[in-house]
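What you see is the complex with one protein chain gone and the rest in place.
The chains carry the letters A and B, assigned in the order they are written, with residues numbered from 1 in each.
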Amino acid sequence: MTDLSASTVADNLARARRISESTARRRRLQLLMPALIVIGIFGLFPLTITATYSFLSPGTYGGVRWEFSTDAYVQFLFQRDIFDDTLSFSDSYLRIIGRSVGLAFVTTIGALILGFPTAYFIASKPPNQRNLWLFLITLPFWTNLLIRTYAILLIIRDEGLINFALVGSGLRSTPLNILYTDPAVFIGLIYSYLPFMVLPLYASLEKLDFKLVEAAYDLYATRLQVLRRVIIPLARPGIVAGCILVFIPGLGAYITPTLLGGGKKLMMGNMIAEQFGASRNWPFGSAAALILMTVVMLALVVYVRNSGQGGRRHG
Amino acid sequence: MPPERNRTETGQPGQGKAVMVRADGVTKTFGRGASMVTALDRVSLSINENEFLTLLGPSGCGKTTLLRLIAGFELPDAGQILLDGQEIGHLPPYQRPVNTVFQSYALFPHMSVARNIGFGLEMQGRPASEVAQTTARMLALVRMEDMADRRTDQLSGGQQQRVALARALAPHPKVLLLDEPLSALDLKLRKNMQIELKRLQNETGITFIFVTHDQEEALTMSDRIAVMSAGRILQVGTPKEIYHRPSSRFVADFIGDINIFAATLEKTGPDGATVTLPGGGKAVAQVHAAGVVPGPVSVAIRPEDMHLTAAEDKSAAIRGRIGNVVYFGSGNNVHVTLADGTEVIVRSNEAGAVDSPVGIAFSPGKLQVLED
Partner (left out) sequence: MADARRPRTMDLRKQPGFNQIAWLCLIFLYAPIVVLIVFSFNDNRSVVRWTEFSLRWYAAALDNQGIRNATIVSFKVASVATVFGTILATMAALATTRTAPFRGQTLSYAIINQPLMVPEIVTAVSTLALFAIIKQLTGLTGIGYLMLAHTVFCIPFAYMPIRARLEDMSLTLEQAAADLYATPFQVFRRVTLPMMSPGIVAGAMLAFVVSLDDVIITLMVAGPGETTLPIYILGQIRRGITPEINAVSTLLLGLSVILVTAFFLIGQRRR
């Protein structure tokens, strides 16, 4: 029969295993590295530049001077007097941060109030209709945000369709001033990020077993109780994900405050952009970017903490 | 393809035939540390040329793992696998003359039926004319001539099954591995495919290693059955041997209905062992396991190897009261409770009144002593 000694067999096996493992590792590395390197150098590394810049001094015409300084951070709270170099407390930048957080927060709540019933509605549709609805909800997300914001602008400006209707029907004698106000930014933000709320909500509601709803009704729960005690707790992971997905881009929004808030109603997004453009204080802009990043990271931490155990706590 | 071979039915299938596949002390574990699973534990098994061998065992016992090791999708931790005398345990799948019929069929959805069937030959670098010829022959073999240009997702389950078979047979492998190939089919189709599979094996003369959960399927189709449990092979034998002479309690219990009860072994003799049954009756039981010594043992007997008698009848080995009668089409299963509480099931045409005393007689030579 076979006279293969046990050791030859074991050697063959060990070699085969080594080769298959090392080829797998090599191939994986070859495939993965290009993308990681490109993103590493042009996506991650620039963040460290920004972090470094936030501790340097502004150059005269943009850029930085390589001089350590914490001025960029100090500037958030204090104003430096041009003449005697004294610091006095100023809340103008704090207010921008506050407005950004506030608007992003209100937007998140608004999107939740609109998005939850929509996601629930879609999830309770028969499967073939669900996809169409999902498609309709996601489609705007893939179209140009600038153009969509512009479309809002067309409608809400003083000469827009809404005011045309209001004044034309005699409901108001003068146009309602919406454009360039916080509510305009709020509308624009909800409009921009609503799909981000609906999709994760749908994902968790779709998994919801409607037998649980029936069981709750069977145990004499009212509709509202079913909603509060059964559906919402089960949809918790989706709610958390949706809120994070709306809050984060809302906080860093640029186009919406630029177009609908006008130059005056700044949010962090356009404040940062401005520092790299017209008023040219790169260290300050970098510091602001870093602060924005920090808030976003905190939100993500909240998300990671909450997503794993979702639903069970209340269920 | 080699000429068709006629299989000879011998009492001991495979006797005098060459060994096609041999596993020798094959061990395979998955995972590390606390979560380590030993899927195969020093498995040794020989499968002969042109044999239809079935691996049978409960879920998770390692059947699929054994097939995957033979096919080359996994490397064993230890032990060797020989194919036609050659060590293949370390070769990648594409260097092994072994083909697999996957449970999910795994047909290539972006290729036509014919391209699927010809794929293996094409990969072997056979000339186009040969590929076309063999493909045509395979299509005929599985009776799918009209479907050559269909896309595979337009086929029914049974048709997909045939294509998967044809695809695996086309390169004429030395061994065909089939992992629960029939489990996705409905009962009727399944019966047809069982016959079809046997026919294909006869016509091609290829060694089949077949995995199933279905014991009836195993009993009707196999030349030999290997019963597995927890990564080990417990018994290998012809369906008859496995059914009538199970060596262990596990095998006995796993295949068919069987009654197992405690008894005391008195002495072993040339005709078998004399055992004392519950209730004090004596009977002669067959011993197939080695190392059985006088003392308490388990004995087993199939429901169809017993019949009901009058309670006082001398031929009765044990006695009890009828508890329950379950009608199942071709007879009754009569549940009899013995004095010590043991429940015994007897297959019987008569029913008998519930709670009436009965005796149970054993057909000679059917009572088995089990290895625990």
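The criterion applied here is as follows: contacts are C-beta pairs under 8 Å (C-beta built on N, C-alpha and C of every residue); 3 or more make two chains touch, one makes a residue touch a chain.
A quick note: this is a predicted structure, and the numbers were derived from the prediction, not measured.
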Absent-chain contact - pick from A:14, A:94, A:136 or A:298: A:136
Touch residues of subunit B, complete complex, unshown partner: 71-73, 92-94, 98-100, 102, 104, 106, 108-110, 119-120, 123-124, 167-168, 171
Touching residues (missing chain, whole complex) on subunit A: 24-25, 27-32, 34-36, 38-40, 42-47, 49-50, 53, 63, 114-115, 117-118, 120-122, 124, 131, 133, 135-140, 142-148, 150-155, 159-161, 164, 191, 194-195, 198, 210, 213-214, 217-218, 220, 223, 227, 231, 248-249, 251-252, 254-255, 259, 268-269, 272-273, 275-276, 282, 285-286, 289, 292-293, 296, 300
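The rule is simple: only the chains that are shown with their structure count from here on.
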Subunit A and subunit B, separation of their C-alpha mean positions in angstrom: 57
Complex contact set, residues of subunit B against subunit A: 19, 75-76, 78-80, 82, 85-87, 89-92
In the complex with subunit B, residue positions of subunit A that touch it: 1-2, 4, 6, 8-10, 12-13, 15-17, 20
